[in-house]
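One chain of protein is taken out of this complex; the other chains stay put.
Just so it is clear, A, B and C label the chains in written order, and each chain counts residues from 1 on its own.
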Amino acid sequence: MDVGFIGLGSMGLPMAANLVKAGHHVTVWARSKDACAAAAAFGATVAANAKETFAGDAFISILSDDESVRKVVMESDMLPSGGTNTVHINMATVSAAFAREIAAHHAKLGIPYISAPVFGRSEAAAAGKLNILAAGDQKAFAKVQPLFDAMGQRTWNLGDDPGRANVVKIGGNFMLACALEAISEAVALNEAHGVKPADFIEIMTNTIFTAPSYKAYGEIIAHQRFEPASFKLTLGLKDVRLALAAGDSKNVALPFGSILRDNFLDALAHGDADKEWAAVSNVARRRAKLT
Amino acid sequence: MDVGFIGLGSMGLPMAANLVKAGHHVTVWARSKDACAAAAAFGATVAANAKETFAGDAFISILSDDESVRKVVMESDMLPSGGTNTVHINMATVSAAFAREIAAHHAKLGIPYISAPVFGRSEAAAAGKLNILAAGDQKAFAKVQPLFDAMGQRTWNLGDDPGRANVVKIGGNFMLACALEAISEAVALNEAHGVKPADFIEIMTNTIFTAPSYKAYGEIIAHQRFEPASFKLTLGLKDVRLALAAGDSKNVALPFGSILRDNFLDALAHGDADKEWAAVSNVARRRAKLT
Amino acid sequence: MDVGFIGLGSMGLPMAANLVKAGHHVTVWARSKDACAAAAAFGATVAANAKETFAGDAFISILSDDESVRKVVMESDMLPSGGTNTVHINMATVSAAFAREIAAHHAKLGIPYISAPVFGRSEAAAAGKLNILAAGDQKAFAKVQPLFDAMGQRTWNLGDDPGRANVVKIGGNFMLACALEAISEAVALNEAHGVKPADFIEIMTNTIFTAPSYKAYGEIIAHQRFEPASFKLTLGLKDVRLALAAGDSKNVALPFGSILRDNFLDALAHGDADKEWAAVSNVARRRAKLT
Partner (left out) sequence: MDVGFIGLGSMGLPMAANLVKAGHHVTVWARSKDACAAAAAFGATVAANAKETFAGDAFISILSDDESVRKVVMESDMLPSGGTNTVHINMATVSAAFAREIAAHHAKLGIPYISAPVFGRSEAAAAGKLNILAAGDQKAFAKVQPLFDAMGQRTWNLGDDPGRANVVKIGGNFMLACALEAISEAVALNEAHGVKPADFIEIMTNTIFTAPSYKAYGEIIAHQRFEPASFKLTLGLKDVRLALAAGDSKNVALPFGSILRDNFLDALAHGDADKEWAAVSNVARRRAKLT
């Protein structure tokens, strides 16, 4: 297939590479020359401007947040106005409300839209092992499934309403953030009682919390290895806010989400913005004067 | 070894049975004739009274809470006052402070003490697959290791201070309770946005939360299968309170713990006391008017 | 002085009337013909369009929120672009960040700006007894003081930074919302123990909480008189959100604010959006199953 692609970050680049590898013709565009060069190196065509990427069978964007999608895609001149068969697949973690807004906006222009955020970090993207949460235009879905297959190990089709794919992604990240805070409080409690964080984590992750996410984050928290960050605390706060916003729009109180928000702000106030988001665990330790 | 055993509940019975199976001579006592008969059936000796069980190499108690240990063991006449080699192994989930109080109390009487709470439900107890968190008298430890080996798959020695074993257990149960609440809020959020709870849970437990505890509780929550209870909500609240009390004694704020306490009280107010503790998830749904 | 005025709601109308009464020449504009007629009746001049109100010595706006100010004032053609002596006095409860954004925006156009939100409801506005929290262009301040004197009993000058006036207002409303929740929890606690809400409130407001706000809201809560609303729950939530947003921008965690947000959402989910904001007290009662 012919695919346009913008958002050549640590996720986007390996995803585009896998599309090329699977035999698709991928046209990319980015402000960064390095990113363009990297994409050219694995066989992508570099467009002269963003507008040129919106063509062919599908246009994939994986930008950083609602505002960048709004600016780069919706408020630019890149979208055609007279209807098209090019499916816009938005793989970024945006808000559920914004996903619905894009879909409505695109519907007026006659552009099929699919929200398709993913679970998995850059290693999973490189390995083509992403889990893709997708929802939106069901007619377009079958057509673009081969693209999902090239990037992920599994696609979860959540139906017509694109917001659903985003709220599942948001819910998952929310649960991860909750796990970080739960580990952090339990570690602080144990440390205050004389149990070494590493011992506590070793026991937990070998008994009742054997999930890889607990093992990975438990290690990070126990040994306070917050730099370099693979997912920054500011990004974590962005996701907590997406969860709270999704709750807001449907009157769902999220008391754990509120605690997370307060603690992430506390972490920012103490200079941990660019550390691994698990550094929110410093808050529990600091409040108990364990540091 | 010669072992006394009291606390023949759903955990204690299979644990005692495994001790017998491993060749130890086990003397039990219980108020319930049924429990005594069950123990006799697998080869335990039934004592005439509680006092007779405190003899031999070790005395194991697994009673329901601080108060029952205080009443049955410490304020009764069952303990010898002139020193003994019988090690008291307390396998119940009691507070860290109380574990230290027992140790101090026993030290005055010359009785070796080990706190040894476990991770694992009755099936794990029956299979001898418990994880045993143990701390206390290190001289007594080696002697009783064969007893732990008969009951568990692994013993985690946490050192001299018996309170540590209890705070690790308390920390683990606290993390489980946090997972329940995190799942509950995420499910409510998704349901409000049109994603079916079962779909959300299926995705989560096949992607970023593959731990058995998330699978098991996720299923229960998604399908609201809260009866019959394998671990009642009132017991869950007891454990949340143990975590808060452990925090209290060392000035460790546990904001997630506070939310849990509030929500468990809300669940009690709405008649869910005897349901599976995962029924705390009704709170999030009720607050969002999803029920 | 010559004053333009838009925002003829329950606050704006009596404020404009007091300006007229004090001898100022007031030019108003509103979409509602009734509002215009009411203003004409007390001696105001009705403009043909919004743009005409921005003239003379000062232009006062008291619109409902950030978005309406943005739309009606900033993104319309009503503002002159070549510099002016007309001071824009924004008396609405807007966010601190937005007040600063307006000031910066106006500075580029050469328009003096003052944020001047108020404490006091429509009765206080009618009586000219408002407390005016003002900050912004200090050169313009002295000139417009007579306008403040006509509308309020006292003006609090908070200096150059207009955002300060707004954050004081936001902080005050936040404290009121906290008082509502504190009363609500205490009343629920007492009711659960057999003390009638009205008795508890009578004691509190005659002993340690004699402030008029506690008396007024205590009565409303004790007798559940939530309709008709003088300040709707949705407006209360708007103000709680302004407090949280002000905290967000400076990394200030507001744990009470987070609880308020959760409880106001719970109240919305249960149909209390248009009731008096004190109806948030239903949440505490409902959670304790007192209703």
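Just so it is clear, a contact is a pair of C-beta atoms (placed from the backbone, for glycine too) under 8 Å apart; a residue touches a chain by one contact, two chains touch by 3 or more.
Computed from a predicted structure; not experimentally measured.
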Residue touching the undisplayed chain, where the options are A:Arg121, A:Arg225 or A:His270: A:His270
Contacting the left-out chain in the complete assembly, out of C:Phe5, C:Phe200 or C:Trp277: C:Phe200
Options B:Pro14, B:Gly218 or B:Pro255, residue touching the unrepresented chain: B:Pro255
Candidates C:Gly9, C:Pro146 or C:Gly171 - the one touching the absent chain: C:Gly171
Option touching the unshown chain, where A:Lys169, A:Lys232, A:Lys250 or A:Arg287 are the choices: A:Arg287
Subunit C, residues in touch with the chain not shown (by the definition above): 96, 119, 131, 133, 154, 156, 158, 161, 163-164, 167-168, 170-172, 174-176, 178-179, 181-183, 185-190, 192-195, 199-200, 203-204, 206-214, 243, 246-247, 250-257, 259, 262-263, 284, 287-289
Absent-chain interface as seen on subunit A, which is shown: 255, 265-266, 269-270, 287-289
In subunit B, positions touching the absent partner: 247-248, 251-255, 258-259, 261-263, 265-266, 268-269
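Just so we're on the same page, only the chains that are shown with their structure count from here on.
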Dominant interface by contact count, named by its two chains: A-B
For subunit A paired with subunit B, centre-to-centre distance based on mean C-alpha positions, whole Å: 38
Centre-of-Cα separation between subunit C and subunit A, whole angstrom: 38
Contacts with two or more other chains, residues of subunit B listed in rising order: 255, 287-289
